[in-house]
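Note that one protein chain of the assembly has been removed; the remaining protein chains are unaltered in position.
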Amino acid sequence: MPELGVILKLLFLVLVVMGALLPVITWVERKQSAVMQDRIGANRADILGIRLIGLLHPLADVLKLFGKEDVVPLGANRWMHLVAPVIALVPGIITLAVVPFAGVYDFGGGPISMVAADLDWGMLYVFAVGSIATYGTVIAGWSSNSNWGLLGSLRGSAQMISYEVTMGLSLVGLFMCFNSLKLQEIAQAQDATFRVFGFLEAFGWVHALPRWLSFVKLPMWGIVLQPLGFILFLTCIMAENKRPPFDVPEGESEIVAGYHMEYSGMRFGLFYTAEFLEIPVIAMIVTTLFLGGWTIPWFSTQKIIGALNGTIGVGAATGLCLILHVLSFFLKVIVMIWLQMQIRWTLPRFRYDQVMDLCWKIMLPLSLANVFVTGIVILGIERLYR
Amino acid sequence: MLAQFAGVVAILVLAFVVAAGMLIAHRLLGPSRVFDEKQEPFECGERQIVSPHQRFSVKFYVVAILFIIFDVEAVFLYPWGALFRDLGLFGLVEMASFVAVLVVGFVYVWKKGALEW
Partner (left out) sequence: MSTGAFLFYLFAAVAILASLGMVLNIRNTVASAMSLVVAMISLGAIYVLLEAYLVAAIQIMVYAGAIVVLFLFVVMLLNLRSDVFPVARSRLPKIFGIVLSGWGLFVFLRLLRGTLPAVSPAPEGYGGFRELGKALFTRYVLPFEATSFLLLAAIVGAVILAKRRID
């Protein structure tokens, strides 16, 4: 029954993200800021004196949010005020449907792809869902009848739509390399290696160099093929999440709390959840596109199964491989989460004109140039090996 | 054909259930003590003097138009990128001439100062 499989895959992913990663990330956020600012940090919440190095703080957060009142300000548009946090949260969750957290396996009943929705146009789905998230920001500030809220939502929406363009353009080079828009296919294409100096053979120069050079292999990851695309995409998608250094829509020193300033209680909780949920979602998308997804570098799926099935049988080898791939995927996701936290606590907030200049004047031209340089290089390589 | 969307539908339902569940649970559990002063929009300890519903800079409008134009361009680039290997040199020249026209427009916008904040 295929529907059961879909539900199981979804439940696994959603439970890992919302049940495990999300609370831990709010803790990591506090702990990492404490470490970087030489403080002791989150360690006050306790149950009967048990503190668990501050791991109880997420629980305290939830209890506190439930204890607060939903205040709808005077003159606010009540329906829009209620809908805005929902629009902010939903896109982050539904992006998870197309994330491949492991590869394609055959347990005897045909290939099973470890994605909830294995769409051929998966990246277009991600872009389409992401473009809806803008409304959460616009409507939140507008509906709450607050000057600060409106300023925040204007800044936020202009920033989000600007970076959306560059985010898409920075990935075109990657689509050209992997010839696909499907996330599972992009991940599978990265389950390979290439010889770094292989092109020298085409020129006939290989004898002039030491022999071991021709054995130097790199995994065919997006970050290796598209280093500029990686930097551009990571910057854009972090700007989409509106966290520091791109948090001008909620800049505390200028506009108090920005677009969600008239929100309290669980309505604010939804914005808070959306912001923190997007961190693992971003990490998953970046991992799948640029860090090889679930693949294990230098050990392709065939290699692992081939090495193991002699001793434990094909079925067990495939199962073990699946577990290894899931572990590899989440290891990379955790590294990407750490990187985002590191950036967030290292860089100060940009000025608004700097944010817009960075997008339109630096990153947009660079991403367009990246597309055409990639195109020329791909055509050159194809000519070389023909 | 529709089976591939089972996951999308399921996660849509799940997402709305999570969002609505959080709001409803809070409505049932959270306190509610309404009085006029509390419901006022925050304004640094003052009453609101200026209505937030006022006109704002035309720059946001320009950014939105530029966004639509470059979004349409990007939408053409996604399938082109995935088809690039099949199209080859022809595709590269084709897209280069398409983008070149838009780059002219981009340079015009830049020189006119519409990107200054």
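Brief remarks follow.
We just call them A and B in the order they show up, numbering each chain from 1.
FYI, a residue touches a chain if its C-beta (ideal position, glycine included) is under 8 Å from a C-beta of that chain, and two chains touch if they have at least 3 such contacts.
Computed from a predicted structure; not experimentally measured.
Between the chain not shown and the residues A:L21, A:I94, A:A116 or A:I161, the one that touches is A:I161. Residue positions on subunit A in contact with the hidden chain: 77, 79-80, 83, 119-121, 124-125, 127-128, 130-132, 134-135, 138-139, 142-143, 150, 154, 157, 161, 164, 181, in rising order.
Residues of subunit B in contact with the chain left out of this view: 1-2, 5, 53-56, 58-62, 64-69, 71-73, 75-76, 78-80, 82-83, 86-87, 90-91, 94, 97-99, 101-102, 104-106, 108-109, 112-114.
Operating definition for what follows: only the chains that are shown with their structure count from here on.
Centres computed as Cα averages put subunit A at a distance of 17 Å from subunit B. Subunit B contributes residues 3-8, 10-12, 14-16, 18-20, 22-23, 25-27, 29-33, 36, 38-44, 48, 50, 52-53, 56, 60, 63-64, 66-67, 70-71, 74-75, 77-85, 88-89, 92, 95-96, 99, 103, 106, 110, 115-117 to its touches with subunit A in the complex.
Residue ranges of subunit A in contact with subunit B, taken from their complex: 2-3, 6-7, 9-10, 14, 18, 65-76, 82, 85-86, 89-90, 93-94, 96-97, 115-119, 123-125, 127, 144-150, 154, 157-158, 161-162, 164-165, 168-169, 171-176, 179-181, 256, 261-262, 265-267, 269-270, 273, 352-353, 356-357, 360-361, 364-365, 368, 371-372, 375-376, 378-379, 382.
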